[in-house]
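One protein chain is absent from this view; the other protein chains keep their places.
Read from first to last, the chains carry the letters A and B; within each, the first residue is number 1.
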Amino acid sequence: MEWFTENRHDILVAFGFTVEMVVIAGVVALVLGAILAAMRVSPIPLARGIGTFYVYAVRNTPLLLIMLLFAFGIPNLDIRPELHLGDAELLRLNVFFVFATAALGLYTAAFVCEAVRSGINSVPLGQAEAARAIGLTFGQSLRLVILPQAFRAVLQPVASALIAMIKNSAIAVGVGVTEMGFEMQKLQNDHPSSRWEIFIVFAIAYMLLVAIVALVTAALERRARIA
Amino acid sequence: MSSSVLFDEPGPRARVRFRLYNGVFVLVVLGVIALVLYKFNAAGQFESRIYHRLSENGVITELRRGLVATLEAAGLAIAVALLLGIVLAVARLSDHRWIRVPATAFVEFFRAVPLVLLIIFLFGLAGATSPMSGWDTRTQGLAALVTGLMLYNGSVLCEVFRAGVNAVPKGQAEAAYAIGMRKNQVLRVVLIPQGVRYMLPAIISQCVVALKDTSLGYIVLYPEFLRGSRTVAQYAGSFLVTYLLIALVYIAMNSVLSLLAYWAERRISQRGRGAARAVEHVEEALAAG
Partner (left out) sequence: MRLLKIKAVLVGAALAASTGALTACGSDGGDETDVEVKKASGLTGVAKELAEKGTITIGVKIDQPGIGFKAPGADAPEGFDIEIGRILAGALGISDDDITWVETVSDNREPFLQQGRVDLVIASYSITDDRRKIVGQAGPYYVTGQQLLVREDDKDRITGPDDLKSIKVCSVEGSTSLARVEDEYGAKPVPFATYSECVDQLQNETVDAVTTDGAILLGYAAEDPDNLEVVGDPFSEERYGVGYEKDAGGMCEFISDTLKSAEDDGTWATAFENTLGESGVETPDPPALDECA
């Protein structure tokens, strides 16, 4: 395991970048996904249209293409966002990190939207009818009746989307982000004899991240259990 | 659809309000579009030179070559993935633990590993192991890509097949056992032929996923559509415009496939609600990863 001990620092930094990517993109995906879902069920035709169009377009496009679009295309517009939140290596988020994370978040948002929507649709019709019957508005029926019940149904699909996102974060290696996928590639080139070992270790690292999401989801499911 | 039950048929005041909301929305959207177009223009993205270059014959040929390479890889990958999926599904349905457990481990592993990582690993492996190391780099890339896609999609399809078989009404299997068929025959003669109907939409959806994932060949430099278009983008002078165009092509390709899936689902659902529900179950198994 000398490849590990020799490069411990780099590996941990790469892991850190992956975690950062996943957390930031996850938040973006959840927020945007929820907004898109609301748009798709709202009474405003244009909002429904935009929501539908967004999801449709994103779901049929490869994530790598979206990342390339951001990393190579947006600079064509003279936009090159960077975030330097501090001096530590993990806090210097260069333009490629920003682009890749944004792309990941926007991509996953479409899947979160669909997950939330299916959750909302799984609530029995009678609930929504009853809410209308006692005079609740769109906003109120959504907030007080539908969403709390949809929450339970939503957990699994949203967790799936986030798990897929964690695995997809490795695609950022194609646009110059020094995250775990890149680190694995580098280590395999430098230590070709430990190829298999390195692959298994990195695979396990991703599985760990996935396991965390799965655990949190399970905990939330237990708490949201209705009697 | 409950969404239409979330709010009453709008009364006159509500209608006006909705129209107002719609109007505001329209204005905001138009504003955003205008801003984007302005930015594009200011950065010279509407220069005719870009579009002239993109429509040149050399460019079209280059793009077409990439597209063919993509379809090649996708076709190969789906074919072997289907085979592997069937083998794995049969293994997972086996009564013998020594077959079932390794198969389950295999499937769980390849569904959990990021596909990119798998492809990068396989590419490195190909370069270092003979006889693959003697191949030219394009073939190595293709091999890594197709193998990775096969392992991943094969595992997912295994789950689809399993779910499809399980979706067949229990009575069928019970009747088959009752007339003395053995496990093997039950699967082959009764369950799988009926199960296929339920699996079809999910299988086609997975083809869409596989097609999108061929773009990962970019990272191992296999000259598929996305990789080939980089050169085009550089030539045309605008990555933004070129990649947007490429995105449109992908959307078009996948739309055709998705339409197929939708059509297949409709036709099967027409056979009854039971069938529709079975299809849903299969798709859920698919979505869970």
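Here are some notes:
Keep this in mind: contacts are C-beta pairs under 8 Å (C-beta built on N, C-alpha and C of every residue); 3 or more make two chains touch, one makes a residue touch a chain.
Predicted, not measured: the structure shown is a model, and the values here were computed from it.
Within the full complex, the residue among B:40, B:177 or B:235 touching the omitted chain is B:235.
Remark: the residues of chain B touching the chain excluded from display are 58-59, 62, 123, 127, 133-134, 137-138, 140-141, 218-221, 223, 227-228, 230-232, 234-235, 239. Although one chain is hidden here, its contacts on chain A can still be listed: residues 71-72, 75-76, 80, 92, 94-96, 174-176, 178, 182, 185-186, 189-190.
Definition applied: only the chains that are shown with their structure count from here on.
One simple way to say how far apart two chains are is to compare their mean CA positions; for chain A and chain B this gives 18 Å. Those residues of chain B lying in contact with chain A across their complex are 1-3, 5-8, 10, 18, 21-22, 25-26, 29, 39-40, 42-43, 45, 109, 112-117, 120-121, 124-125, 128, 208, 212-213, 215-216, 218-219, 226, 230, 233, 238-241, 243-244, 246-247, 250-251, 254-255, 258, 287-289.
If you check the complex, the residues on chain A that touch chain B are 40-41, 43-47, 50, 56-57, 59-66, 68-69, 72-78, 120-121, 123, 125, 127-129, 131-132, 137-138, 141-142, 146, 156-157, 160, 163-164, 166-171, 173-174, 181, 184-185, 188-189, 192, 195, 199, 202-203, 206-207, 210.
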